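First the structure, which I've put down as structure tokens, then a few questions once you've had a look.
Left out: one protein chain. Kept in place: all the others.
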Amino acid sequence: MDLGPYILLATLEGAVTAAVLALTAVGLSLVFGVMRVVNIAHGEFFMLGAVIAWYVANGLSGHPATGFFAALIIAPLLVGVLAMAVDMTILKRLNYDPERTIVATIGLLYILQQGALMTYGPEARPVEAPFNTRIALPWPEWGETGLSFYYPWGLSTTSYKLAVIAAAALVLLGVWGMMTRTKLGLVMRATQADREMALAFGIPVERVYAMVFGIGAGLAALAAVLIVPIQQAHYLMGADPLLLSFIVVIIGGLGSLPGTVVAAIIIGLSDGIISVFFSPTLAKILATLLVGLVLVFRPQGLFGTRAA
Amino acid sequence: MTLLSTRGLSKSFDGLQAVTDVSFEVAKGDIHALIGPNGAGKTTLVGMICGRVAPSAGQVIFDGQDITDLPAHRRIMLGMAYTFQITSIFRGLDVAENVALAARRRHPAPRVAEAVAKALRQVGLAPYSDETAGNLSYGHQRLLEIAMGLVQQPRLLILDEPTQGLSEGEIAGFKTLVRDLKSETTLLLIEHNMSVVMETADRVSVLNAGAILAEGTPAEIRANAAVQAAYLGTSDA
Partner (left out) sequence: MSASRVLVLHLGLLAGLFALQFVLPAYHHGNLARIMVLAAYAVGYNILFGYTGLLSLGHALFFAAGMYGMALMIQHGGASPAPALLAGVLAGAVVSGLLALLALRTTGVAFMIVTLMFAQAGYLTILYFAEWTRGDEGFVIQQAQRVLWGIDLSQPTARYFAAWALFSLVFLISLWLVRRPFGRTLIAIRENEERVRMLGYDTFAHKLGAMVISGTISAGAGAAYGLLFGYAGASFASVQYSIFPLLWVLLGGAGTVLGPFVGTLFMFYLIDLSSGITSAYMLIAGVVLVLLTLFAPQGLVGELRKRIFRGLP
């Protein structure tokens, strides 16, 4: 394949990564923005989503679509409820102290990850996509007869991948709508702006926190269900989404949702394109250094403003 | 002789002018009070003097030396001491260790214990030296703050609202303490309580809306119409 079609392919793959990453990172960003909690176990909620999706899809007989769509609802719900329970039993009792909650969520990371190892096991298992038509893509060519199109070998995507991008966009629109148009969103923004004031106005801050932590984890789980027909479910799969979400949230400006989405798209797309030129390990080294340096020299994020 | 002076000191936060073009002088050996209504910019001004806030413009001169660009800890080493408006002690450490931390910067190691004991006696906290600082009463914590300033044998002791939250009896004790200190050091007193200012200060500077409104002896300030309008008439004092 020539470089041109190859980059188009990498861009398409990158768009899928970006879509899933945006969902995961918005979950992390929401939790940090409203609760000021850095959830190190966020990647494990992602992993749980994928694992539960496998259980659901495997437990239901019939067309693969039945299992998948059931998982799409059940996995985020279960993970969301679990996260709310974690918030109420652990985080609340720590008074959301930033450093202690980080230590506690590190503990939670190991509990969830190792719990999955004990029950689900060390294997990687796939979930079948509900539909998966291969779509070949044309590429323009200047020939003797002028502009023409041909179908380079290997330049293709699937209907499922396009659906993932669309679904993620839809959910993100939903989150945005929730934050700006609903009472819950208003309450969340009020709590984010000033916790004490929100308490004084009678906003049930504790319940808001539980909801936010549940929604944040649910978004990660949803992202995982979407990706699990492409990747496989594995108990260690939470590490990469956690790292990437961190990168996105920090570069996009801590707690800023639009910044997070923009950063997710940039990181997701560039991840696909960079991996064409660099080894994945080198790309990760550069990414982690970038996050560290951004936090040191530009803590408001690359797109944020200081007073935010 | 002037110990501390500022020249055209200004500070703006995000376009908001907190302190504008303040020039004033503190004479060596004086008790100099800085007063002004809430939001007048006292804390910002003092923050610039002791190095906690970087000025937007102007200079701070201490004992003839321009210290505008020195970091806070270097200014302290030149002989400034600062006590916090909101009690800021080491709550988890014992009283003697609180003062010793302040003393170690100033005294050679063998003299630290002696200096600590003296400072605690001066403020009347000697009986509590082994107590955990966080367990002291609020008034005693304020005194501990002052002891931490005293033990440094500063040439300029900056007391930021030292009587805030003290009882009448404690305030009376504080006035005596301040008068006693006059022989040892120069004091810059940021104070809300007018009786403390009137009874102890040699000179008073009045800050209003970020600028110096008036300056003079306590009697002159009391008689100043502009000050009365801006401050005395509207304050709770």
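We call the chains A and B, going by the order they appear; numbering starts again at 1 in every chain.
Everything that follows uses one rule, which is that a contact is a pair of C-beta atoms (placed from the backbone, for glycine too) under 8 Å apart; a residue touches a chain by one contact, two chains touch by 3 or more.
If you're wondering where the values come from, they're calculated on a predicted model, not measured in any experiment.
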Among A:V51, A:M84, A:A104 or A:V248, choose the residue that contacts the chain missing from this document, as touch is defined above.
-> A:A104
For the full complex, which residue in B:F62, B:Y82 or B:F174 touches the chain that was left out?
-> B:Y82
Specify the residue from the set A:N58, A:Q114, A:S148 or A:T182 that touches the hidden chain.
-> A:Q114
Note that chain A touches the absent chain at residues 38, 90, 93-94, 98-100, 102-104, 106-115, 117-118, 122, 243, 246, 250, 279, 281-282, 284-285, 288-289, 291-293, 295-297, 299
Where chain B meets the chain that is not shown, the residues are 50, 52, 71-74, 76-77, 82, 84, 88-93, 97, 100-102, 104-106, 109, 148, 152
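Simple rule for what comes next: only the chains that are shown with their structure count from here on.
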How many angstrom lie between the CA centroids of chain A and chain B, rounded to a whole number?
-> 52
